[in-house]
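In this view, the complex is presented without one of its protein chains, the others remaining in place.
This part shows subunit A:
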(Lines give C-alpha, C1' and ligand atoms only; values in the text may rest on other atoms or scores of the structure.)
Protein backbone atom coordinates (compact mmCIF):
# COMPACT_ATOMS: atom_id res chain seq x y z
CA UNK A 1 0.00 0.00 0.00
CA UNK A 2 1.22 3.40 -0.96
CA UNK A 3 -0.05 4.88 2.29
CA UNK A 4 1.89 2.38 4.34
CA UNK A 5 5.09 3.15 2.54
CA UNK A 6 4.68 6.75 3.43
CA UNK A 7 3.97 5.94 7.07
CA UNK A 8 7.07 3.79 7.25
CA UNK A 9 9.12 6.57 5.78
CA UNK A 10 7.68 9.12 8.14
CA UNK A 11 8.32 6.88 11.10
CA UNK A 12 11.93 6.38 10.09
CA UNK A 13 12.35 10.13 9.60
CA UNK A 14 10.80 10.96 12.93
CA UNK A 15 13.00 8.45 14.69
CA UNK A 16 16.12 9.88 13.13
CA UNK A 17 15.09 13.45 13.73
CA UNK A 18 12.40 13.72 16.36
CA UNK A 19 10.84 17.10 17.18
CA UNK A 20 12.04 18.74 20.43
CA UNK A 21 10.66 17.19 23.58
CA UNK A 22 9.05 14.23 21.84
CA UNK A 23 9.77 10.52 21.86
CA UNK A 24 7.87 8.33 19.45
CA UNK A 25 7.39 4.61 19.83
CA UNK A 26 5.14 1.95 18.44
CA UNK A 27 3.16 0.22 21.19
CA UNK A 28 2.72 -2.76 18.91
CA UNK A 29 5.63 -3.29 16.62
CA UNK A 30 3.65 -4.64 13.68
CA UNK A 31 1.03 -1.91 13.87
CA UNK A 32 2.25 1.14 12.06
CA UNK A 33 -1.07 2.90 12.40
CA UNK A 34 -0.88 3.51 16.14
CA UNK A 35 1.92 5.64 17.49
CA UNK A 36 2.65 6.53 21.04
CA UNK A 37 4.23 9.86 21.73
CA UNK A 38 5.73 11.06 24.98
CA UNK A 39 5.82 14.83 25.00
CA UNK A 40 7.48 17.05 27.56
CA UNK A 41 5.54 20.13 28.54
CA UNK A 42 7.12 23.22 26.97
CA UNK A 43 9.47 24.77 29.50
CA UNK A 44 7.98 28.26 29.14
CA UNK A 45 4.41 27.13 29.81
CA UNK A 46 2.30 26.06 32.74
CA UNK A 47 2.88 22.49 31.63
CA UNK A 48 6.64 22.66 32.21
CA UNK A 49 7.97 19.60 33.95
CA UNK A 50 5.06 17.41 32.92
CA UNK A 51 5.34 14.37 30.69
CA UNK A 52 2.32 13.72 28.55
CA UNK A 53 1.43 10.55 26.76
CA UNK A 54 -0.29 10.99 23.45
CA UNK A 55 -1.77 8.46 21.09
CA UNK A 56 -1.58 9.21 17.40
CA UNK A 57 -3.92 6.98 15.44
CA UNK A 58 -3.54 7.06 11.68
CA UNK A 59 -6.61 6.23 9.66
CA UNK A 60 -6.42 3.59 6.96
CA UNK A 61 -6.84 6.33 4.39
CA UNK A 62 -3.86 8.28 5.67
CA UNK A 63 -2.56 10.66 4.28
CA UNK A 64 -5.96 11.54 2.87
CA UNK A 65 -7.57 11.69 6.26
CA UNK A 66 -6.02 13.43 9.25
CA UNK A 67 -4.41 11.52 12.08
CA UNK A 68 -6.33 11.33 15.32
CA UNK A 69 -4.45 12.86 18.23
CA UNK A 70 -5.49 12.23 21.82
CA UNK A 71 -3.96 12.82 25.22
CA UNK A 72 -3.66 9.69 27.31
CA UNK A 73 -2.45 11.76 30.23
CA UNK A 74 -5.06 14.06 31.70
CA UNK A 75 -4.37 17.67 30.96
CA UNK A 76 -6.10 20.91 31.90
CA UNK A 77 -6.26 22.62 28.55
CA UNK A 78 -9.03 24.39 26.63
CA UNK A 79 -8.25 22.48 23.40
CA UNK A 80 -8.18 18.99 24.89
CA UNK A 81 -11.41 17.33 25.85
CA UNK A 82 -11.63 16.69 29.57
CA UNK A 83 -12.77 13.06 29.36
CA UNK A 84 -11.24 9.63 29.06
CA UNK A 85 -10.61 10.21 25.36
CA UNK A 86 -8.60 13.39 25.75
CA UNK A 87 -9.22 14.13 22.12
CA UNK A 88 -7.85 17.11 20.36
CA UNK A 89 -9.20 18.56 17.18
CA UNK A 90 -8.10 21.84 15.83
CA UNK A 91 -6.75 23.60 12.80
CA UNK A 92 -5.10 21.26 10.39
CA UNK A 93 -6.41 18.18 12.19
CA UNK A 94 -9.95 18.80 11.01
CA UNK A 95 -11.10 16.45 8.31
CA UNK A 96 -11.79 19.11 5.72
CA UNK A 97 -8.81 21.26 6.54
CA UNK A 98 -6.32 18.45 6.48
CA UNK A 99 -3.79 18.61 3.68
CA UNK A 100 -2.31 15.35 2.49
CA UNK A 101 1.24 16.70 2.28
CA UNK A 102 1.13 17.46 6.02
CA UNK A 103 3.32 15.16 8.07
CA UNK A 104 2.99 13.85 11.55
CA UNK A 105 6.08 15.79 12.60
CA UNK A 106 4.17 18.95 11.79
CA UNK A 107 1.18 17.69 13.72
CA UNK A 108 3.35 17.11 16.81
CA UNK A 109 4.91 20.53 16.44
CA UNK A 110 1.42 22.01 16.28
CA UNK A 111 0.36 20.11 19.40
CA UNK A 112 3.38 21.40 21.24
CA UNK A 113 2.75 24.94 20.08
CA UNK A 114 -0.83 24.67 21.31
CA UNK A 115 0.42 23.50 24.71
CA UNK A 116 2.58 26.60 24.89
CA UNK A 117 -0.19 28.86 23.65
CA UNK A 118 -3.74 27.55 24.06
CA UNK A 119 -6.33 28.67 21.52
CA UNK A 120 -9.45 29.51 23.51
CA UNK A 121 -11.35 30.52 20.34
CA UNK A 122 -11.09 26.99 19.08
CA UNK A 123 -11.82 25.33 22.38
CA UNK A 124 -13.49 22.00 23.00
CA UNK A 125 -13.81 22.86 26.70
CA UNK A 126 -15.66 26.19 26.83
CA UNK A 127 -15.38 26.34 30.63
CA UNK A 128 -11.61 26.07 30.65
CA UNK A 129 -11.43 28.47 27.73
CA UNK A 130 -13.40 31.07 29.64
CA UNK A 131 -11.18 30.65 32.63
CA UNK A 132 -8.10 30.97 30.45
CA UNK A 133 -9.41 34.19 28.96
CA UNK A 134 -10.86 35.82 32.05
CA UNK A 135 -9.19 34.37 35.12
CA UNK A 136 -5.76 33.57 33.92
CA UNK A 137 -4.33 33.10 37.39
CA UNK A 138 -6.92 30.48 38.34
CA UNK A 139 -6.29 28.68 35.06
CA UNK A 140 -2.53 28.60 35.63
CA UNK A 141 -3.04 27.26 39.12
CA UNK A 142 -5.41 24.52 37.97
CA UNK A 143 -3.22 23.53 35.07
CA UNK A 144 -0.14 23.25 37.27
CA UNK A 145 -2.09 21.24 39.81
CA UNK A 146 -3.15 18.77 37.15
CA UNK A 147 0.42 18.50 35.90
CA UNK A 148 1.72 17.53 39.30
CA UNK A 149 -1.28 15.26 39.87
CA UNK A 150 -1.31 13.35 36.56
CA UNK A 151 1.76 14.12 34.50
CA UNK A 152 4.67 13.49 36.79
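Definition applied: contacts are C-beta pairs under 8 Å (C-beta built on N, C-alpha and C of every residue); 3 or more make two chains touch, one makes a residue touch a chain; residues count from 1.
In this section, contacts and distances are computed from a predicted model.
One chain of the complex is hidden; its UniProt record names it "ubiquitinyl hydrolase 1", one of "ubiquitinyl hydrolase 1", "Glucosidase II subunit alpha", "DNA replication complex GINS protein PSF1" or "DNA-directed RNA polymerases I and III subunit RPAC1". Checked against the hidden chain, the listed residues A:29, A:44 or A:96 yield one contact partner: A:96. Of the listed residues A:83, A:121 or A:135, the one in contact with the hidden chain in the full complex is A:121.
Touch with the hidden chain on the side of subunit A covers residues 1-3, 5-6, 61, 64-65, 95-101, 103, 121, 126.
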